[in-house]
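Quick one: the structure is below, questions incoming.
Removed: one protein chain of the complex. Kept in place: all other protein chains.
The first chain written gets the first letter, and so on, giving A, B and C; residue counts start at 1 in each chain.
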Amino acid sequence: MTATTNSKPIRIGVVGATGYTGVELLRLLARHPSAELAVVTSRGEAGTAVADLFPSLRGAVDAVFREPDPDVLGECDVVFFATPHGVAHAMAGALLERGVRVIDLSADFRIRDPELWAHWYGQAHGAPEYLDEAVYGLPEIHRDRIRSARLIAVPGCYPTAVTLGVLPLLEQGLVDPADVIADAKSGVSGAGRKAHVGGLFAEVQENFRAYAAGGHRHWPEIHQTLSGVVGGEVGLIFQPHLVPMTRGIHATLYLRPRQAETDWQTCFEQRYANEPFVDVLPPGSHPETASVRGTNRCRVAVARPPHSDRLVVLSVIDNLVKGAAGQAVQNMNLMFDCPEDEGLRELAVFP
Amino acid sequence: MTATTNSKPIRIGVVGATGYTGVELLRLLARHPSAELAVVTSRGEAGTAVADLFPSLRGAVDAVFREPDPDVLGECDVVFFATPHGVAHAMAGALLERGVRVIDLSADFRIRDPELWAHWYGQAHGAPEYLDEAVYGLPEIHRDRIRSARLIAVPGCYPTAVTLGVLPLLEQGLVDPADVIADAKSGVSGAGRKAHVGGLFAEVQENFRAYAAGGHRHWPEIHQTLSGVVGGEVGLIFQPHLVPMTRGIHATLYLRPRQAETDWQTCFEQRYANEPFVDVLPPGSHPETASVRGTNRCRVAVARPPHSDRLVVLSVIDNLVKGAAGQAVQNMNLMFDCPEDEGLRELAVFP
Amino acid sequence: MTATTNSKPIRIGVVGATGYTGVELLRLLARHPSAELAVVTSRGEAGTAVADLFPSLRGAVDAVFREPDPDVLGECDVVFFATPHGVAHAMAGALLERGVRVIDLSADFRIRDPELWAHWYGQAHGAPEYLDEAVYGLPEIHRDRIRSARLIAVPGCYPTAVTLGVLPLLEQGLVDPADVIADAKSGVSGAGRKAHVGGLFAEVQENFRAYAAGGHRHWPEIHQTLSGVVGGEVGLIFQPHLVPMTRGIHATLYLRPRQAETDWQTCFEQRYANEPFVDVLPPGSHPETASVRGTNRCRVAVARPPHSDRLVVLSVIDNLVKGAAGQAVQNMNLMFDCPEDEGLRELAVFP
Partner (left out) sequence: MTATTNSKPIRIGVVGATGYTGVELLRLLARHPSAELAVVTSRGEAGTAVADLFPSLRGAVDAVFREPDPDVLGECDVVFFATPHGVAHAMAGALLERGVRVIDLSADFRIRDPELWAHWYGQAHGAPEYLDEAVYGLPEIHRDRIRSARLIAVPGCYPTAVTLGVLPLLEQGLVDPADVIADAKSGVSGAGRKAHVGGLFAEVQENFRAYAAGGHRHWPEIHQTLSGVVGGEVGLIFQPHLVPMTRGIHATLYLRPRQAETDWQTCFEQRYANEPFVDVLPPGSHPETASVRGTNRCRVAVARPPHSDRLVVLSVIDNLVKGAAGQAVQNMNLMFDCPEDEGLRELAVFP
């Protein structure tokens, strides 16, 4: 677990790179100066050239999808899982035993309580023995633990946007933890690249709707994180919505201040002063998802609604970058002593 | 003010029909069996054929825009204002004096307190003498007063979606009126048809953001309506957002029940059982804006978020129809003894 | 095959109404004053209420999907097929024998040569014995034959847009039939409502591409129609493209005039003077797909490119209306002596 220097590339495996999270990870790794893309696996696409499936990678990624094989993957320094839940449960152990570090972008190791995980994901937890050492890979909270971790659970997209929006306030006890309302809106790439009628263009375009009003799997994850921050129970409402766009999450947070006269702006600015990927906007701003598209950045703004004693926080990320692949690379950078923003300095393509 | 029967068409004037609300009104009136489109005015487009500006109306509207002239408009049975605020202030009086009924789609007569109006709209109220008789044209609340009104203030788009979502609960005292949170999302046609950089396709597409976090003009309107419903002060947060789509509003309402064990579903179904344009969805539903696009319908659903004592209501309308032109026609139907849904029976074009 | 008057509703069956063409057909029929929606079938959704699958139809369609049964369908006056190819082959005969008229929106009876059909559709033709009496349901060419037809093959979407754009010129021999280039662009609803990765919002949004450069099934259909018009072989290039929008087809036609000095505008205007659904725009116009969205209208314009001896024709339709369901209803109106535009008078919802 000694740190790798830039002089020797990090040998990387990616398991399950046929989804949107996977292709985004390949895009970032293909341009990361310390990364060597050694193995890319997919059961369904074994034998296909990666660039044939994703023409945007032509000329930059010459790998061919292969069947996942622990022995081959075992020669990597780190393996990313960009898979549906359950897969990392089944494979992570064999890799860890071979000395490979694991960065799991799926939900497999995010929830610390295996019973709770089983309740929300509808199947038994497949690797509870690794839960103790799994580190929840939100650098803004767990940076030091990430550096030395063997197994990272990359946070979900909604949890990242919501947590970064409320973190300074909860840490300092400035808002009531019993009354957190998170109204969240996401582009549709969060639903993944599987064929389903609800994801068709004609169903999504010119349409807006809520979903999972009866409960969403990111609720227990956010609840766990925020409860950890305050050291106690948090009262949370989390309502997601689907936006007719491909990328981006906007979380609108309604919070009840404990005292009226706080300088909220300074609270946010101080907390995130040294964070490379959290940008606190000036008072009166409204962060736009387009301003972070394709980047690992989170932009937040805090506002006071008129004639109210509430606080409103607006938080935006790109769900596939800071909400998935970019955050995974940020974790890798920390784990392998690279500059934290290496390979993550691109600016949003606007418009 | 005697009612017109269907046998004699209603002679109609439309002032300011060059915006999105205006063209939608023309679309509806052109197919309304009792309507005769007598005069269409626009200062900027006088002399232009309406169908040259809006090719979608070719073959159905042969009117030519003309300068607004009170004497010409004075021969109408009813005049619609689809104008920026201030215009109806200046012209409504002259029409009312000539015996013409007025349906104002702008904000000019929505706020009952002229000082409050002046505060939010940045100019003195231009016709406070007509505020007493102006009727807020939400049929679900003021149907009887609308029938005999001379002057209608058609509700704003957000106020319509929010009010219909919370009306049954506030009327019956089932939720705390001091704690109403309305997180609202709108398509961009609500910003109108004027040229502005922020409305360009390249600025809106693949982008989501909040706006007016410091206060929006629909806040006092919603606040006034809800306070009227409960007969007292309402505590309201209203936060609007811009969705990369043309039409549709989705309001997500967070409410605090006064008692836990209420049958919310039945409460909504009973309240709206006889309303022709409010459709209560079955439990577990998520109304979609696409399902009401181009129609005068509002669809609502009520849900209980997990591990919470709050109530969430989801409410959708088409901002240009039930939120503007369609509701205006619904008012006209009531005022002129037409079937309330005449000219408003079209189904949403899906997909 | 006697004509039904408006006093007695037309009893209608719809087979396979779970796709986009099907729901569009139901939308139109639900508001058609002479139509009675008697039977709606779907093998996959039997038992489901139509309005549960398509919330836009709530309150207007109370039918429940049932298994297709020739005896039940046999009691209808007319049965529409909104099915994949092959289904009408299998069922049309049984209905025709029961005296039911058939309007087939699929490709089953469009190609007159069963071998050619088999070549392009990859399976043997299932009902060649009905090809002789099948009428190609383009009213602008075959209006009289449609009135008395038992079996209608509703034209494809591209063929409708292309044919109406070139018809006046070919009929009068004004352009070279050996050199017709049709560059066509379509919204994605044309691909139907089946789940497929290529139709996902994230794959379509902000993307434009050609497809089927090696040959598209609408080529033989257009070729057959145009060859029929000129009474000889037509040289045709047809290249379709996918536009990131839901509805609409735009055909750009490049033609070689036989003589330079023709009044093309008058040629189009005279040919379509009495056509209820073809609108010739003034010189210098560019028809927009949005202006026909949701309507049965085709809008065309003719132009001369600079420094060239070619002619360019621009032709737009809504692929699901004039390109499918609306044209089907137009055929029904002709077959049952209804006014040709009955149930088809709606204006485009703009914006």
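The rule is simple: contacts are C-beta pairs under 8 Å (C-beta built on N, C-alpha and C of every residue); 3 or more make two chains touch, one makes a residue touch a chain.
This one's a predicted model, so the numbers in the text were calculated from it and none came from an experiment.
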Contacting the left-out chain in the complete assembly, out of C:A46, C:A90, C:A124 or C:A210: C:A210
Of A:T18, A:S106 or A:T246, the residue in touch with the unshown chain: A:T246
Chain not shown: contacting residue from A:V23, A:V79 or A:L311: A:V23
Touch list for chain B against the chain that is not drawn: 20, 187-189, 193-197, 199-206, 244-246
Residues in chain A touching the chain absent from view: 20, 23-24, 27, 30-31, 54-60, 189, 205-206, 246-247, 279, 281, 287-288, 290-294, 297, 299, 345-351
Chain C, residues in touch with the chain not shown (by the definition above): 181, 183, 185, 187, 202-203, 205-211, 213-215, 219, 223, 235-239, 241, 243-248, 250, 252, 254, 284, 286-290, 293, 301, 303-308, 310, 312, 314, 316, 351
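Criterion: only the chains that are shown with their structure count from here on.
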Most distant chain from chain B, judged by the mean position of its C-alpha atoms: A
Inter-centroid spacing, chain C versus chain A (mean Cα positions, whole Å): 46
Centroid spacing, where centroids are CA-atom means, of chain A and chain B in whole angstrom: 40
Residue numbers of chain A (touch at least two other chains): 187, 202-203, 205-206, 244-246
